[in-house]
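FYI, not all chains are in this one, though none of them got moved.
Chain nomenclature is as follows: A and B, assigned in order of appearance, with residue numbering initiated at 1 for each chain independently.
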């Protein structure tokens, strides 16, 4: 089964990117502008903020931001700084604003969860001061089946048309209904593109992931044709496996909307630039990539299940958590080794195999979006 | 009492500085030249070096220096490096040179406490070598009521005329006679100007310093008109408070020279660029600011009392130490939050209130001294 290498022959011109794409700070800065600030990027899943006032903080390209669920139930994203003297408003990673407001700890300027400035003590004797002109700096948001994205540019087009046919492809998993049951944060000493490239091929699986290879043959499955916004496809579970867990047994019954064929695969998609999505028959895993420097990337990894699964007495996500935590660490180590190597003066771009077709597509996408300034 | 906001209306054009003043390394370098190397800056209080040979080491703008009391009783400042091969001479923070000399640990070149080269073993066969030409690099010093300042430029004008009327204003506290009883060193992840701005208004006191607000109302007191060399004024103690301590009770009797009015206030002055001075009825607190980078500032904080107070059996400075250590940490946290915020791409200078008049004056001073090169 699944063990024929049926993909087209790779042309001899298909090679890795030059080293500078992984180490140059000017290129990194340009990527942040072209690929992150001026595109929709994934922020948080809707179910991470179940109640009004729930917030999560994050740092993107050096900027402090937070997402918060408003009193009207809407999740919004704001820059995490006061309009008075620039003070960071909220600390920590996540929490709940029980007062339904954000108060600056410096001079008590107070904002609503909708970003409006409600109070600015001591500003009554400043000529022409208007509260309405000093709300929080807000960021455009849009969402897809539970995944909240933000756009740091001005007047972005809606998210869904950009995703094209992906929502239809993945609708059966009902991602918007799933709820988080575990999180891991990683910091990887490698360029963010190393992680996407690592994610986009399984030729390394027999060598690096014997546990994964035992559950899904690395030549199984198929990739979708590369798309402007996403790269991915499916792996097939081996007959004796029902999911990717430490035992191959599932965490729970399959997600309710899946066809029998969908219950035998793992769908994996890199939604560019920063969301990696693994859909198993019984659970979802998301990776949020956050580039920190040319050689450093943070990864927030979250495991989700159906709320009925979560609420089942005795439910234990650890077989899925342990499986992917091990696999992740194996991958981060390889990414870090590759980052070391491409930083060497001896590095020359090597040839791609026909199993690395998505990497080549990703490289072309990158060169197309960012390359013109650096050719 | 004290609770009327009587200061003039703030014009609508009064806003924070642009972000670059807090994060740009070129501006930081220029500030070091214009505001530190070419002005008098505070180094050490005379009573910190009571005996001949007592020294203290410090680092200013990357240069190692030390202040030492000579055999003639004069405190001098020298660059901390040997004239032979550049070796740093003295280690550690403070101590006493018991031999009344400084010997280089590399080749035993030996200098007097006046900086003169006394011995240079092995140099007798170097053509034309003259000991008199190889004394320590010395730095100009001058002092004001116990505060020793240095000037890294050439041929500076005397210190006292620069301070104008400040010595007369503060003469009653007898600062030159006071002696240190405690020190704390802090390292703050914020631009040095954030600390001066934080120091120069008490609008944040009700929010950030409930302990301080309980002893002195934030609207009490008055600022002096902004001066070329200093910014400050007074806070009034509440009727039930006698000093700024954890209990409001004084550490000791008031300093001998104070008027009854002076016994009811706390005087606070930022002596530009790097000395912050808090004068209480019974003790003095000094802050020496040392910028390390655009986003990092070291602070040396010292508590002083009258020598008779120090020598009183059972004397305990901890109510004053604990009060200010807490207040300092509250302030450093705010400075660090503001530094984070102004580093954001979303930061825009916000409007000042009429209680932030000294900040605005400080900003104008800065723009006047350093701004021309960066407009």
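Keep this in mind: a contact is a pair of C-beta atoms (placed from the backbone, for glycine too) under 8 Å apart; a residue touches a chain by one contact, two chains touch by 3 or more.
Keep in mind it's a predicted model, so treat the numbers as computed, not measured.
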In this structure file, how many copies does the full complex comprise, given 2 in place? 3
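Convention: only the chains that are shown with their structure count from here on.
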Centroid from C-alpha atoms only, then distance chain A to chain B, rounded to Å. What do you get? 47
Please output the residues of chain B touching chain A within their complex, sorted ascending. 5, 7-12, 14, 16, 19, 197, 203-204, 206-208, 333-334, 337-338, 340-348, 350-355
Show me the residue ranges of chain A that touch chain B in the complex, using the header's touch definition. 61-64, 79-88, 105-108, 121-129, 134, 137
